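Down below is the structure, laid out as structure tokens.
Excerpt of the complex: some chains, original placement.
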């Protein structure tokens, strides 16, 4: 972005880390600690996450990024004859360069509503498999992947998550939640899914760091201790084991101290609300209405050409009618000043 | 290591980052930059690494860790019918939890001397394959993996590396160098392999960050631009693409500013020399003599019991005679005071 004078609302990973995190990394910098997550900082961060999620016995691991975490946990939860159910728009289905398939598994991509899978859709898929006389020639639905917020910024309600979890348990499929942007869900007044709900309803999930205030890092959580055997070795095998395990752990320790993770997304939500209101006022078409930090707008060529020299946004997809779906993303670091300037530009 | 009062010479990844790195991360923290390595910091770090390696057109990528980098590059360099030649003691052969095989390729583990592969050994393997009438039923040796320093801390001489490179080119096998601890080689007066030699003789390599002063991160270098097609996507597919690509890049930018990478290993080398001399004086048996930061000693049970309450070392392997091979590792952060105390304990 350097000499680029545009406003940047491209993504929620444009800045470094929350200042408290950098400060803590500096304070602890020359201490010595054991490698590979066997240090006291990792132990402390794990304990705080267990407490926040209401999962006292959970296995917790800190990995570097989201695609990696999805690939490791999917690979660990599935058996070779199984695939993972995902919304057709799911990150693992579209934007992870075939990581799941590279690990040997099919993504069973299902229809969604605003990026969300419904319990009914999942049940229909599981049931169809059970009733298909050729099922032994087919990939068994072995787990369910959802993201919260979704790739379109939308949120599951607690009732929806309860229903999904119930179907998954009925059919013996682990429910996995990709929480890359979880802090932005937790900061929304509209969200009624709390961390302990996720801990109770999901069989594995990750709490996003990279997009929620850390330099990098995601916290993978398996609520039931030992449910995924040899996970440490699987993480190593996938190249996802950090030698200096304390570096992501310290960052999560800060995020889970004094409730920071529940607060850190609030500026993003507040600025997004202001931007949405301005967009409405100025007649832009918003798609996938949602209360989180991703604002999706449909632009025709003229609009795109007018906005693009002033604001950098993110390309999402080309619509069947030729218009493009663009994303304005706010983050924990978005300033009121930039938000004011953006609103002026619209 | 918290309340543990022992001295810690376990590894070279016990501390955080070089203070200049932390300072630079703090200075740039709230700047905004593009994701996935498309930012100006990444561009700058790439340029500095190209200059230091004498590879002006090199493709450079920053990944999180060593096993990951080995897995990505091995997977990208090999075709499906090929395997990778490695010393039997090579990290990819022993301590990466089968990451290469999980990617579909055999590690062709060959005999070594002090952790080093010789050109003759590599030639014999390639030649044996060519002459075997059953070769079409066998894995083709498709590339060669070496580490410098090796897992036992030993160094290739320039002549040895030249010979290996010549054999590899004769047989059309890319030569790949794992430089997890490269800074410690470069800091040794005994080392005659400079970065431009590696740039000239290898087809791919990585410059270690995690063990050489960064919080995390390795710099993968492909001297010949485009030699590994679609590498960005392969990195993404393996879960090795960092959203905040600038974070490792800034760290490498610091390491490659004012020659820091050539200097950072020196304290480790100096303290290791002092420790080696003391070990000799006190009659300890050293194995795999080498000039780098890994000191390997053979301990019987009595010696191990005497030392272990005072110094934490790292377990390497059990010898056929029942004694154990332990490692004392120094690092860029090892202090003279700790070194003095260690020498007293011996």
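A few notes on this one:
The chains carry the letters A and B, assigned in the order they are written, with residues numbered from 1 in each.
Criterion: a residue touches a chain if its C-beta (ideal position, glycine included) is under 8 Å from a C-beta of that chain, and two chains touch if they have at least 3 such contacts.
Source: prediction; values computed, not measured.
This structure file defines a homomeric complex of 4 copies, of which 2 are shown in place.
To be clear about the criterion, only the chains that are shown with their structure count from here on.
Between the two copies, chain A and chain B, the Cα superposition rotates by 180°, quoted to the nearest 5. With centres taken as mean Cα positions, chain B sits 32 Å from chain A. Contact residues on chain B toward chain A in their complex (touch as defined above): 1-2, 8, 10-11, 13-17, 19, 22, 25-26, 28-35, 39-40, 64-72, 96-99, 102, 210-211, 215-216, 233-234, 236-244, 247, 333.
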